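Got a structure for you, questions after.
In this view, the complex is presented without one of its protein chains, the others remaining in place.
Residue numbering begins at 1 within each chain, and the chains themselves are lettered A, B and C in the order written.
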Amino acid sequence: MAEITTLPDAVASLVSDGDLVALEGFTHLIPFAAAHEIVRQGRRSLTLARLTPDVIYDQMIGAGCAERLIFSWGGNPGVGSLHRLRDAVEHGWPRPLALEEHSHAGMANRYVAGASGLPMAVLRGYRGTDLGAVTSSVATVTCPFTGEELTAVASLNPDVTVIHAQQCDRAGNVMLWGITGVQREAVLAARRSLVTVEELVDRLEPRPGSVVLPGWVVTAVAVVPGGAHPSYAAGYSRRDNAFYRAWDAISRDRDTFSAWMAAHVGG
Amino acid sequence: MAEITTLPDAVASLVSDGDLVALEGFTHLIPFAAAHEIVRQGRRSLTLARLTPDVIYDQMIGAGCAERLIFSWGGNPGVGSLHRLRDAVEHGWPRPLALEEHSHAGMANRYVAGASGLPMAVLRGYRGTDLGAVTSSVATVTCPFTGEELTAVASLNPDVTVIHAQQCDRAGNVMLWGITGVQREAVLAARRSLVTVEELVDRLEPRPGSVVLPGWVVTAVAVVPGGAHPSYAAGYSRRDNAFYRAWDAISRDRDTFSAWMAAHVGG
Amino acid sequence: MVASRQLADGDVCLVGIGLPSLAANLARRLHAPACVLIYESGTIGSKPAVPPLSIGDGELADTADTVVSVPEIFNYWLQAGRVDVGFLGAAQIDRHANLNTTVIGRYDAPEVRLPGAGGAPEIASSARRVVVVLRHSRRTFVEQVDFRTSVPGPGPTVVITDLGVLERSPDRGELELRAVHPGTSVDDVRAATGWELRVAGRVTTTAAPTGPELEALRALRAAMAP
Partner (left out) sequence: MVASRQLADGDVCLVGIGLPSLAANLARRLHAPACVLIYESGTIGSKPAVPPLSIGDGELADTADTVVSVPEIFNYWLQAGRVDVGFLGAAQIDRHANLNTTVIGRYDAPEVRLPGAGGAPEIASSARRVVVVLRHSRRTFVEQVDFRTSVPGPGPTVVITDLGVLERSPDRGELELRAVHPGTSVDDVRAATGWELRVAGRVTTTAAPTGPELEALRALRAAMAP
């Protein structure tokens, strides 16, 4: 049964140096507050997994938390590059960043396999590309019925998955709605999970398009209103597009970035 | 875009002798009215696919529509045997019935593979059982990452999938809610699809737990209120448990069965 | 009643219809109010007031914490190892707890065609603990099952019958009589078993149903009457 606790306590007990951590949320419900707490607690040598590293991992990479990134699309959506990610890959600042890259389809299916307790998932993907040559978690299997060669991707089972959701109840059951991305799979694939929520409610009222994660598959829940900003939580906030645009200038320069982080994240 | 039509026209144009037909619905939303129309139109030599043949296939098998059954659990839930199914298998009445049997997990994943455009799905199942020895659509694959031997099941792509749903709108978009079983997968895996609905509405109001199938993945929709009886449609009707119990006596004897079908289904 | 005692509070239980559903709902009312019932139809955390006739009854969905698709139940919940206890029935069982729910007689010329596998093969192999409930007779407890439909995985396997309780010993992989119900002797059980039955060094007698247990059972049965 999920423990309802504070964000600092949850991060301290669930996230350790060297862990494989997935902070998921596809544009919507990105768990920024939890990422900032991980930065403040000075976690190091993390392997960060996420389909779209987005500004959240740009910040964690620039802050020196990560030594490896598992991902499929590393840009600032609609804006441009993630400068801290590029600086780490191109120049090793603040430390070198190893990459394991996939397509979205591959990453999504890796979580599906993880959530299903299987060592791999099968898809028709990566055909003719160079991705397989640089990524060891892609291989092929032959269909025993048709002889077709299919793509296999290894399951992805994070040590900890962190997501942001709209609501939880007192038993730690969690509900999210709107664009729910790969969060169900990412939580079910993980050994431990932490959910930050906008609000604790007495009763989760069923809603259209909602995903409910029973408290017994969640390790810890922390109430953190606004914990997705500058991403958003449908029903609670809107995406701060201006911040995403502003991040381009903030993150372009190492000193500007570091000053911004010190002022706004601390740690 | 789905054509909104009558049930007789839809069955006449979509279901042909010899087709592989899946009438799905896991206890809830079983498309009985469509099955009865298929019986009335005298379709023959069908291969019928369904996780739980239930009373609906007991009727179609007894009426002589089927030459083959693909399934995973063939009983009358909570009541006992499906006597027409047993009579066909044990004594070839009214005609012999070939069986292709799986577990629920295997059948569900066969539809998933079909809906995904893949020739197979992978699971951990059928271990140590005799199912693989009698069913050619089960095989093994070796995980290229761990070396583990996994079970592969061949995709299932019906010529026609038939389901019952609560509502459609004028564009043929379909909405179902409650226990939605494998219907999404069964429709997406099929070459053609027919949906009977309780009601045509001006606008599909989003509901908790609803599945929406866009009109452009559905071939035909027919408005058939009560089309799931003696199964039920959440929000419209309750399961007729008394009928399921009564079916045991009706179906036990060939003449009683035939008289009931003539009186209640016709054709 | 003995089956319902197999459920500990907080256990996640995958429930089939009939006796398993009755046992699980009994446990939820008595000693395991926090046990989580999952039905194959996709309902997670169902709290039915009355055990349903079918696993797709509306009340299971209405009272559930969440309802997911059937592929999800089997892939994300059962196969992933999230089920603590799986209840199964069978028409035949052998000394290794192999279960037959497919056919009596030859597969291609059946004497009795049974319903088939359903969710049982994967419940048997994926649930942490398997509880089999069936009647004890030489027709069901056979030297060799006519068809292996389900094979319990490496975890504990408990078989509860109208005569007693058997468990598969981890070392030998063979069923062993552990307890008899009040009024039943070990010889009664031997006589109803189609192989040379292993018997535990100390065979206990199961506790008779308590007053509250019987009352809960009667209330459930009454509510289920058509």
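In this section, a contact is a pair of C-beta atoms (placed from the backbone, for glycine too) under 8 Å apart; a residue touches a chain by one contact, two chains touch by 3 or more.
These figures come from a predicted structure and were not determined experimentally.
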Which chains here touch the chain that is missing from view?
A, B
Residue, one of A:109, A:219 or A:251, that touches the chain absent here
A:109
Taking the full complex into account, find the residue in A:143, A:234 or A:250 that is in contact with the omitted chain.
A:234
In terms of residues, what is the contact footprint of the unshown chain on subunit A?
26-28, 51-52, 71-75, 77-79, 81-82, 85-86, 89-90, 101-105, 108-109, 111-112, 123-131, 134, 178-182, 184-185, 209, 232, 234, 238-239, 241-242, 244-245
Interface with the unshown chain - residue positions in subunit B
1, 112, 115-118, 173, 184-185, 188, 211-212, 214, 216-217
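Note that in this section only the chains that are shown with their structure count from here on.
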Gap in Å, rounded to a whole number, between the CA centres of subunit B and subunit A:
38
Considering subunit C alone, which of its residues make contact with at least two other chains?
75, 79, 126
Of all residues in subunit B, the ones touching two or more other chains:
123-124, 209
